[in-house]
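Removed: one protein chain of the complex. Kept in place: all other protein chains.
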Amino acid sequence: MTEPRAFSSDGQRYLDGEPTETLAPAERASADRLTRAVTAYAANLRAPDARLDRVVMRRVLAEAGPTHGGAWRWLLAPRMVRVRPAVLAIAAAAVLLLWWVSARPAAAPLVPATAARVPDTVLVRFELSAPDAHEVSLAGSFNRWEAPGIPLRRSSVPGLWTVTVPLAVGEQQYLFLVDGNRWIPDPTAHAQVDDGFGRRNSVIVVGPRGVARS
Amino acid sequence: MSERDGLADGEIVRRILDGETHLFEVLIRRYRTEFARYATALVGDTDQAADAMQEAFIRAYRSLASCRDPQRVKAWFFRILTNQCHDQRAKLRREVSLNGQDATARDRADAGVERAELRAAITRALTQLTPEQREAFVLRHVDGKTYEEMAVLLDTGVDALKMRVYRARDALRQHLEHLHD
Partner (left out) sequence: MNTLLLLALLASPAHGQQPDLAARLARRGAPPDFAQAVSQLAAEARAGGLPVEPLADKAFEGLAKGYAPDRILPVVQALVARLREGREAVVSAKLPHPPGALVAAAAEALGRGIGRAEIVEILQAAPTPTDAAVGLTVAASLAAQGIVPDDATRAVTDAYRHGHSSEDVLELPSVTSNWFAEGVGMPEVLKRIRSGGGLSFPPGLNRGTGAPPGDFPGKGPPINPPGKNKNPHHP
């Protein structure tokens, strides 16, 4: 077996293209052969071409999502857009439409989010037992605390008020508003947290597979 | 060349993080142009190198906000790419690879048998190097980068890089000489 032969420091300098005068011919030949070999190798190298750019960009745009946001998503509440009630006669009808939209930090067209847009939004059911109430609604981070908020309806169970809303994945803070003037926490929420004003907000963490609570 | 092509890397990163996702394509083109040969030499196969590059770009995109210094995003990406190439190579080695044989057969059909043999010898020899030696050797001899440029990319001192390149040369020399044994 041949003994490993290292290039001398002159040989290494020669291979780095620096001038050397005292290189032995055998070592010079060896260095030249190495250079020829690498040149041939490099010349034959077939590297990925511009088609790669397109493939990658397609994936990147798919990750960024339909509104082409940045490399991350805003995980907090979707924003409800309250369109100025251009006096349509719908006002007289008792038809309520909820549009939950995800606002982008950057300027981007608002897109109505529907429950079909899993994984971003999930249908969550809220209920409150308030047999003496005349009106119950729900306000919180998901509607920018706009009171009175989302109205609950009486359910078939006496005294029970319910509503199901699409919520963004992540944490939501909220309270029920009873008869327009009493803020009531949700006993079935995951937790109650300090609202900063000396009272408590209810908190749920919405996962893409829904919310489970007591 | 469009106006976007004149933007510095750091500026592009900032704008991507602000929401201009489409600008990522500029980085893709720049870095593919610069590192595709490196990736191919490191992985040893063009298609696998393309896979490694693709994966590296996607990981870079996902983690872009964590790049400490947007001005140095190239070196940051280079590290991601290098790791991806090593992973890809490790996978390749585990499979029964006939690539080496096929390449040699093709090469022999070319004119210049000696060049073909040398090429094949280099291809084989590169597999024997340590990952650090391979990286350094390819950057120096395939990409023609200076030691200073390599120091920036590999975040290593010039002297350490020279050692890696020297050792790689010695190992390759031995392989070439075995051709004539």
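When the chains are written out, they are named A and B in that same order, and each has its own residue count from 1.
One rule holds for everything that comes next: a residue touches a chain if its C-beta (ideal position, glycine included) is under 8 Å from a C-beta of that chain, and two chains touch if they have at least 3 such contacts.
Please read these numbers as outputs of a predicted model, since none were measured by experiment.
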Displayed chains in contact with the omitted chain are A, B
Of the residues B:H22, B:R79, B:R124 or B:K162, I need the one that contacts the missing chain. B:R79
So which of A:P48, A:G149 or A:P166 would be touching the chain we can't see? A:G149
Contact with the hidden chain, among A:L52, A:L128 or A:V211, goes to A:V211
If the hidden chain were put back, which of B:L7, B:I58 or B:A160 would touch it? B:I58
Sites on chain A contacted by the missing partner chain, in the whole complex: 59, 62-63, 70-76, 80-83, 85-86, 88, 90-91, 96-99, 103, 105, 107-110, 112, 119, 139, 141, 144-151, 169-171, 180, 183, 190-197, 199, 203-214
For chain B, which residues lie in contact with the unshown chain of the complex? 14, 17, 48, 51, 54-55, 58-59, 62-63, 65-70, 75-77, 79-80, 83-84, 87-88, 91, 155
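Just so we're on the same page, only the chains that are shown with their structure count from here on.
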Need the CA-centroid distance for the pair chain A / chain B, whole Å please. 32
Can you list the chain A residues touching chain B in their complex? 2, 4-7, 12, 15, 30, 33-34, 36-38, 40-42, 44-50, 52-53, 55-57, 59-61, 63-64, 68-72, 104-106, 108
Touching residues (chain side chain B, partner chain A) in the complex: 16-19, 21-22, 24-25, 28-29, 32, 36-37, 39-41, 46, 49-50, 53-54, 57-58, 61-65, 115-116, 118-119, 121-123, 141-142, 162, 166, 169-170, 172-174, 176-178, 181
